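Apart from one protein chain that is not included, each protein chain of the complex appears where it belongs.
Chain lettering (A and B) follows the sequence in which the chains are written, and residue indices restart at 1 in each chain.
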Amino acid sequence: MASSSTAKIIDRNIPMVKLENIRKSFDDLEVVKGLDLEIGSGEFFSLLGPSGCGKTTLLRMIAGFETPNSGIVSIAGEEMTNFDANERPTNMVFQSYAIFPHLNVGENVAYGLKKQRLPKDEMKSRVLDMLKLVDLDGLYDRPSYALSGGQKQRVALARALIMQPKVLLLDEPLSALDKKLREQMQHELRRLQRTLGITFILVTHDQEEALIMSDRIAVMFDGKIAQLGHPQEIYERPVTKKVASFIGVMNFISGEYLGKKDDKLHVRTSSLGEVFLKSAQTASDVQPGNVTLGLRPEMMTVLFSTNENSEYEFKAKITNVSYYGDMTYYSVEMPGPDDDISISMRNTVGRHVYSVGDVVRIGWGTESIVVL
Amino acid sequence: MKKNSRPLLIYLFIYLGFLYAPVVLLPLFAFNDSAIIAFPLSGFTTDWFSWLMEDESLFRALKNSVLIAVTASFISTIFGVLTARAMARHRFLGKQSMFGLIMAPLFLPEIIVGVSILIVLMQLGLALSLWTVIAGHVLLATPFSVSILTTAFNNLDRSLEEASLDLGENRIGTFFRVILPLVTPGLISSLLIGFTISLDEFVIAFFLTGTDPTLPVYIWSLLRFPSKLPVVMALGFILLVASLVLLSIFEFYRRRSESLASGKENSGIK
Partner (left out) sequence: MKFGTQIKQSLDGWRLIGTPFIFGLLLLLTPILLLVLLSFWTQEYLDLNRTFTFANYKEIFSHPVFITLIKRSVNISLFVTASTVLLAFPVAYYISFYGGKRKALLLFLITIPFWTSYLLRIFLWKIILGYNGVINSGLISLNFIQEPLTFILYNSNAVVLALAHAWAPFAIFPIYVSLEKIDRSLLEAGRDLGDTAVRSFFRITLPLAMPGIIAASLIVFIPTIGDYVTPKLVGGTEGMMVANMIQVQFSKANNAPLAAALAIVSLSIVVLISLVFLFFNRKYLRRQI
């Protein structure tokens, strides 16, 4: 463990992980392009992005498996750019779990403790406590090849947490699990992080996972952070079209920004007519000219009865219907030149499912529009 | 696919007959009570084996061969580890050409390797000895060790090493606690292959051997004396049986450790 493992009161003003102008290339391919990031103590932080965006490389530079070409990596206020992985107060849960196949569960979990030369009894009791924490009581002697995917996941977690890391790094830890187990582990990881108060850094390409688990998310594209914020900010106020379409489904409507009018953004669209939006409805600094408006599918409504009303509405023809059981997704034709948009409706009492070709009234509001 | 495989099966038996044709003669003539190797057989004897037991130069040759084979397979396995590791984990200038040179003996007729080494030794005025044979055999066995160990190292998940480092272990500790236990089967195969190649190698040993012959070189000298042939048959039979026994023991333990492992797995899941 690092020399800094002596008890130190965590200073809230010092970020737990601080990355300054990090650059990393493999051969001539630059995968991380001058990135700055601060991750707070006790935070559940997610690096979210498509494969090849540099998120895993970034995590591996925090862990000490890769050295940046330039820039500074600090952990708990100490510069560690050139420290080896075994000298850092971080521990990792690997995507493949990396359970040592020649060791059993107990030996796997105790692996890192061996160096600390603890008395045998204490070591065993710490391993048993840790196994209890991750719900693996009674598997101390289980050989590692006899573990299921979910159990391996927990062993990997126990093995890392027993080291009492300042930062736990999770590299796509849930991607190999099936849907049910994945959802269960998402909640358990969140619970564990709150109980232990350790900084967790999660790498994932699954936007839903990031939204559910994180305190803050950094959305990464092409070696840079495209947007940094709380889950709700990221979902509701994406800064670019790219972020918007990566996080959930977003409908895009083209328009022309005409400038501010009465402190409101005045946008003219051919599909929705003239709209006036609050200045908070954009995260970017828009200039007059062509813009794109974003509208989430659940922010629009198919109006089922004539007494149902909405602030704004328009008539449209349904071009496609996808029935999901609890939800129905409609594609509808827009009045203007825009592409068909998608609308999601919860299937509740009194709402029947329309068919392709039906002409329906669509209700919408200006509140839920974001200017990109 | 429903296709009649009987013609192929018949072919397989004929082919096996061809493969076994020479080797079945070994026990026949090893126990045949006649100094002349010809049919019909005359009677049963174990004399040729007693002759073998009294042949001191044979035992010297055997000792030389085993010494050479153990040393050569040990060195070639170390070379194999170094090369496989470098190829699997590192990038360096000249990687492909260096690898090519190490693997080249696979693609060269042995006589050329033997002759060229002999020329160097002659130019340098070095005397031939067991060491010169060992050097030649290391050259020959290393490509096999490299291929076996490359497979072993490639099957090793890289994140296992990283996990070890991540858990505070240093590189040397990681080698002994994680890498070595996981490539042990590869190491054993490499040692066995190197040992077998060296023990049976004739041409290079023939060129590079000094006054101490290896077993194949000694057998070669026996083949010139018709009177010695039944003894050679007995020796060949012993070699065959000994290698099959060794092989079976090796296989038995390999299977037993496998079945033990799977047995545990069953009880573990219950």
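One rule holds in what follows: a contact is a pair of C-beta atoms (placed from the backbone, for glycine too) under 8 Å apart; a residue touches a chain by one contact, two chains touch by 3 or more.
Worth saying up front: this structure is predicted, and the values here are computed from it rather than measured.
Peer 1: Quick one: which shown chains sit in contact with the chain that's not drawn?
Peer 2: B
Peer 1: With the missing chain put back, one of B:M53, B:L126, B:L180 or B:L244 would touch it. Which one?
Peer 2: B:L244
Peer 1: Specify the residue from the set B:I117, B:A152, B:L165 or B:V178 that touches the hidden chain.
Peer 2: Missing-chain contact among the listed residues: B:I117.
Peer 1: Considering the entire assembly, which residues of subunit B contact the chain that has been omitted?
Peer 2: Interface residues of subunit B facing the absent chain: 1, 3, 5, 8-9, 11-12, 15-16, 18-23, 25-26, 29, 36-40, 79, 82-83, 85-87, 90-95, 98-99, 101-102, 104-105, 107-113, 115-120, 122-123, 135-136, 138-139, 142, 200, 202-203, 206, 215-216, 219-220, 223, 232, 235-237, 239-240, 243-244, 247.
As a convention for this text, only the chains that are shown with their structure count from here on.
Peer 1: For subunit A and subunit B, let me know how many angstrom lie between their CA-based centres, rounded off.
Peer 2: Spacing between the chain centres: roughly 55 Å.
Peer 1: Mind pulling up the subunit A residues that touch subunit B in the complex?
Peer 2: Spelled out, the residues of subunit A in touch with subunit B are 1, 63-65, 84-86, 90-92, 94-96, 98, 100-102, 111-112, 114-115, 142-143, 145-146, 159-160, 163.
Peer 1: Would you mind writing out the residues of subunit B in touch with subunit A in their complex?
Peer 2: 157, 159-160, 162-170, 173, 177-178, 181-182, 261, 264-265, 268-269
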